[in-house]
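Worksheet: one structure, shown below.
Note that one protein chain of the assembly has been removed; the remaining protein chains are unaltered in position.
Coming up: subunit A.
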């Protein structure tokens, strides 16, 4: 079980100066088009996220937070601009290369957990490993370790419906870290949880960031949670305002 730690605040400049860039967004723009309407979801985003940085993104609903996270996570493509992850330009990757990239480099945590209700906890955690060449034994072992890290070793055979919200989110974190990704993208991970549970989840993320050096980008509405991260980026109407 991860021990609760008090986070330490650092400035953006300090981190960027000291550490190499993990994610670099250059003039990123995202436009959603329908037959009649064009909606500018992101405009001229330039963001440099260092390796090991814990960044939070805040802003009102519909300001483009999740869109930005999706673009960084290669779940969506930017209309313009460049997205470099670990010095690799991801703009023109094929579907297969993008899938491999997501599988190896990125772990996702969602507000609504997105667990598969028909699979036991351990099977849910194993999911990312199914898409790489690892043996069943290795998958079992690594998923058990991931669940141990989030304190759910005793719930491996349970099904998501048998878990509380906080436990579900911990399973989602275990699933995100089981493949040992360098980046974790968390889309309002504490949004559906009460404050105590939210703190618990936040502490797990902080611990992962501090002990394993995982780069974490978290979208949140919670100022209190955002303050625990290294840096805060604010969006408003698709533009970066802080």
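FYI, a residue touches a chain if its C-beta (ideal position, glycine included) is under 8 Å from a C-beta of that chain, and two chains touch if they have at least 3 such contacts; residues count from 1.
Quick note on the criterion: contacts and distances are computed from a predicted model.
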Name per UniProt, for the chain absent here [options: "Sarcosine oxidase subunit gamma", "NADH-quinone oxidoreductase subunit", "FtsX-like permease family protein" or "SoxY-related AACIE arm protein"]: "FtsX-like permease family protein"
Which of A:84, A:119 or A:232 contacts the chain that the document leaves out: A:119
Candidates A:29, A:76 or A:237 - the one touching the absent chain: A:76
Residue numbers in subunit A that touch the chain omitted from display: 66-67, 70, 73, 75-76, 95-96, 99-100, 102-104, 108, 110, 112, 114, 116, 118-120, 123, 126-128, 130-132, 136, 159, 175, 179
